[in-house]
Structure formats: C-alpha cells, structure tokens
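Only one protein chain is missing; all other protein chains are in place.
Chain nomenclature is as follows: A and B, assigned in order of appearance, with residue numbering initiated at 1 for each chain independently.
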Amino acid sequence: MSDILGGYNFAYLDEQTKRMIRRAILKAVAVPGYQVPFAGREMPLPYGWGTGGIQVTASVISADDVLKVIDQGADDTTNAVSIRRFFAKTAGVRTTTKTAEATLIQTRHRIPERRLTEGQIIVYQVPNPEPLRWMEPRESETRKMHALLEYGAMHVKLYEDIVHFGRIATSYDYPVRVNGRYIMAPSPIPKFDNPKMDGMPALQLFGAGREKRIYAVPPYTRVESLDFEDYPFEVQRWDQSCALCGATDSYLDEVITDDRGGRMFVCSDTDHCSERRAASDEAEGDGIRRPVEEEAAE
Amino acid sequence: MDQSFVLQVRDLSKDFTVHTQGGVKIAVFAGLDLDLEAGRCVALHGPSGCGKSTLLRSLYANYKPDAGQILIRHGEAVVDMVSAEPRIVLAVRRYTLGYVSQFLRVIPRVPAIDVVAEPAILAGIPLALAREKAASLLERLNVSRRLWDLAPATFSGGEQQRVNVARGFIVDYPVLLLDEPTASLDAGNRETVVQLMEEAKARGAGLVGIFHDKEIRDRIADRLFDLPRLQSAA
Partner (left out) sequence: MNAALAIAPASPLLEVRGVGHFYGNRLGCQEVSFDLYPGEVLGIVGESGSGKTTLLSCLAGRLDFAEGRIRYDSRSDGLVDLATLSEAKRRVLMRTEWGIVHQNPRDGLRMGVSAGANIGERLMAVGQRHFGKIRAAAGDWLAQVEIAADRMDDLPMSFSGGMQQRLQIARNLVTGPRLVFMDEPTGGLDVSVQARLLDLLRRLVADMSLSVILVTHDLAVARLLAHRLMVMKGGHVVESGLTDQVLDDPHHPYTQLLVSSMLQV
C-alpha cells in the first residue's frame, strides 16, 4: 500500500469520527431498518454524490478489504470511478470490479446480480432515507409514526399507483418492511433488486449524507416489499434478453446505439455480464469482444 | 304513581325571568296538579295568555319548570320530566310522549314523507313500514301526493300543519300533547284530526290538548283543566 496519500488519516476520516459512525452502525444493526442519526462530516465531494455511503465505507473499511464500487450497476461510471480512486488513495486498499472478489461493495442504484455471501458488506448511498417523507414533512412526526407503527400512509402511495396506472408503478426505492417492524427506504435501487435484500447473507448498511442518517439490515433478515393482497409485489420483467451475454434473468438497461433509433438491451450489472460472457467464451470461443475494463490497470 | 294514570303533574310552577329586559319576572302558573288516565283527554282551559301553551310545552320538557314534578309512565318506569337527564327526556319523547305543535319546524331539504316518517324510524319502526304509515296518514289528511317528495318549506300554512299532524300521529304514543291541532284546517281535515284523536284515545292513549274550537273540544275532551289566572308577581 505504498501509494497512500500523505497527510490524511487512513480512509480519510479521523478515528474519532469513525468511532462515532461505527457506534451508529452498531445501533442500526441492532434495530434493523431504524434510521440512526449521526454527525455527518463534510466530505470532499458534494451531497448527492454518495457522501453518506462514503462515510460508512470509510468507517468499516480495513487495510485488507477488497473494495468494489458500482453506480447504476456499472463499475466504470464517473461516480464509481471517483469513489474507488478515493479509497485507493486514502486507504490504499485493493479494488476490484468483480463482485465475487470484493469484501466491501459501495453501491448506488443497484444490488449486484451475483448473490452476496457471508462476510461481505454492501453499503448503499441513500438520497432520501425517510419513506414517509412524501406525505409528512415534519421529522418529529415521521419519527413518531415509525415509533407507533403508523404506516397506513405507505399503502396510500401504492393505492394511488394502482388507481393511476392499473398496477403498482413505483419501480425504484420501493418501500420494504424490515424484520416485520420498520418501514425502510431501500434507496433508489430498482424494485427488481428488492427480493435480493430478503435474507441476504451479507451485511447491508445504508448511509444518507445530507440527511445524516444510517440504517442497516443485518445478515439473514426478513425484508418484505409492501403490497396489496390482490396486487402482490412483482419485479420488472423484460421480453428481451441481454444483447451481450444473453441473460434472461438480470436487470437490463436500454442502450441507444446510434442516431437512427438503434437500441439494445444489456445487463445493467457489468461484472455479471462480463462474467457470463467469459464463461461462454471458455465454452465456445465465439469471439465476442469483451469491453475494455478501463481500470484493469489500477 | 297509580297504574291507571299515564301522566301526573304535582305542584308545578313556572315563571320566566327576562334578563334582556332588566330581569323582569313573569309568573305563569304555580302549584298545578293534574292527573291523566289512559284513554282520556284533558283540555286545557282558560283565557288567552293564562299559560296553556306554556304548560303544554313544560309537559314536553320544551320549557323548564321552576318547581314541581311531571311524572310520566315510560314503559315499566316512571320518569319525572322536570328532573330527568336530557337523554332520558329524549327517550321518553321517542317512545312515549308525542307532541303536535301549531307550527311545523321545517328541516331543510327533507321531503315531506320523510319528515312524517322520521319519528317512527326513531322509535324503531323499519323504514319501509314507517314510510307506508306516513303515506297513509298523508293520504288521510289530503296532502296531495305530488307534494310528498318535496321539502315542506314551500308548502302553504295548511299543508304544513297537516304534515305536522301526520308526523305527530305516526307513532302510537301512550301520551299525546296537542296544541291547536285543528287550527288553520278546513272542515274535512278537521274531522280527520278528530278521528285520529279518537282513535288514539280508543287504543288507550292519554291526551292533553289546547282546543280553541269549542265544538271539537266538547267532542274530544273528557274534562277541562282550568288554569287559574296568576297575578303577575313583581
């Protein structure tokens, strides 16, 4: 770890701050789905760029961790690249794009397709931690509603969806109930990923920088997506399969390929996609060119 | 209270203190006793202004007497209308004590047939039966069928009074109070009201009424109750 930037503490944050955040995390793990306030620090990037997730990551990362950062499922987007570099420089940890190799994954908008395992930690960047906020602007009141299990309003939102769209149209940040108790915003992941949260062997941590809240789902915890008896929770489905790897069971992004309306559907999870292609290369050697992994050199 | 009585008034006094006019006190009656047996009709009697209407309203607990008792047989119980709680008074009015006033208090928007049926529904008669009874009473009182579904606010005085009478007779109350029930009615309708009163007596109801029309009073009343003229107390 010779490249660590001088003049900074390990992983940027000072040890007192990390201890404070770890205490918040411990509390969050002890009360699954409950939003624990913490004294969020100013970070060297703007709110909305993952300051909450970064502080959580900085507080749990250790020198022998292997870090993966994804944004919208991809390892090669600006945000993911910046955060990965940030920790490579301030903590000197090894980084990876491979879900299987990572011990710590920071994410925005996706959960990897590959099932996470025991010992892994996934850190979500959260813009709006309060699922009740849309109808109740007062924090004192939403805290009370959580405390007293006053969750009727959550279903009002789903009701309105069905009324206006004939189905529950909420497709991301789809509210869940954790361990049969707290209603939680899963951050803006597609509802496609909601089932992965349920009983996940990895530890799930959520950090909201602007709102200064941390919450958690411990391993193997029940996470149910809210629904109606006659309109059960459903995930997105596609008629297409991935144009690159042929996957039929992954979350697909629509990609515009030219100015003439050409388009294709590809896996949003780039690691998942390349892993599948590598596997099929080995099997068939079909010659599809794998996209350059920009950071392979790092 | 003796089983033969449905209503007994004891030592009843009523005066009004009008604070808006310097606290002037008007005594209306004092120390009244009155007994009413089932199936009988007592006509209140006395010159205009002697307090007949005030007594009738007091019996209904619409006015609050200052002293004395108004005992009424309510099912198995005897209730004193002077001291009973409001909800008890309302229960007595709902099942036991009817009142036909001189004027209909119009309820906005409610059609005539429902105005008539309302007391029956409150007394627990099923809606369909209550409306049937209301219809037959309106029929007997010659209220034109085309008016039944209209709110009585726009009816003529006579029409309103007939709706009012129908409303008063729809429940077979054991005690009925009647304040000029035939006023502003033509001969035919007057006759119908007399019949209704006679039918009530025949089924055992006790009636207390004010009847200015001597002929009607003589036909329906079993005795007169004279209200003494009180000297206005200063």
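Just so we're on the same page, a contact is a pair of C-beta atoms (placed from the backbone, for glycine too) under 8 Å apart; a residue touches a chain by one contact, two chains touch by 3 or more.
Note that the coordinates shown come from a computational prediction; the quantities given were computed from them, not determined experimentally.
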Touch with the omitted chain, as defined above, among B:49, B:124, B:157 or B:228: B:124
Contacting the left-out chain in the complete assembly, out of A:63, A:135 or A:279: A:135
Contact partner of the left-out chain, one of B:38, B:110 or B:183: B:110
Contact residue for the chain not shown (choose from A:100, A:162, A:243 or A:264): A:162
Of B:57, B:133 or B:201, the one touching the omitted chain in the full complex: B:57
Sites on chain B contacted by the missing partner chain, in the whole complex: 16-20, 57, 61-64, 74-75, 77, 79, 86-91, 95-96, 107-110, 122, 124, 174
For chain A, the residues touching the chain missing from this view: 135, 144, 147-148, 150-153, 155-156, 159-160, 162-164, 227-231
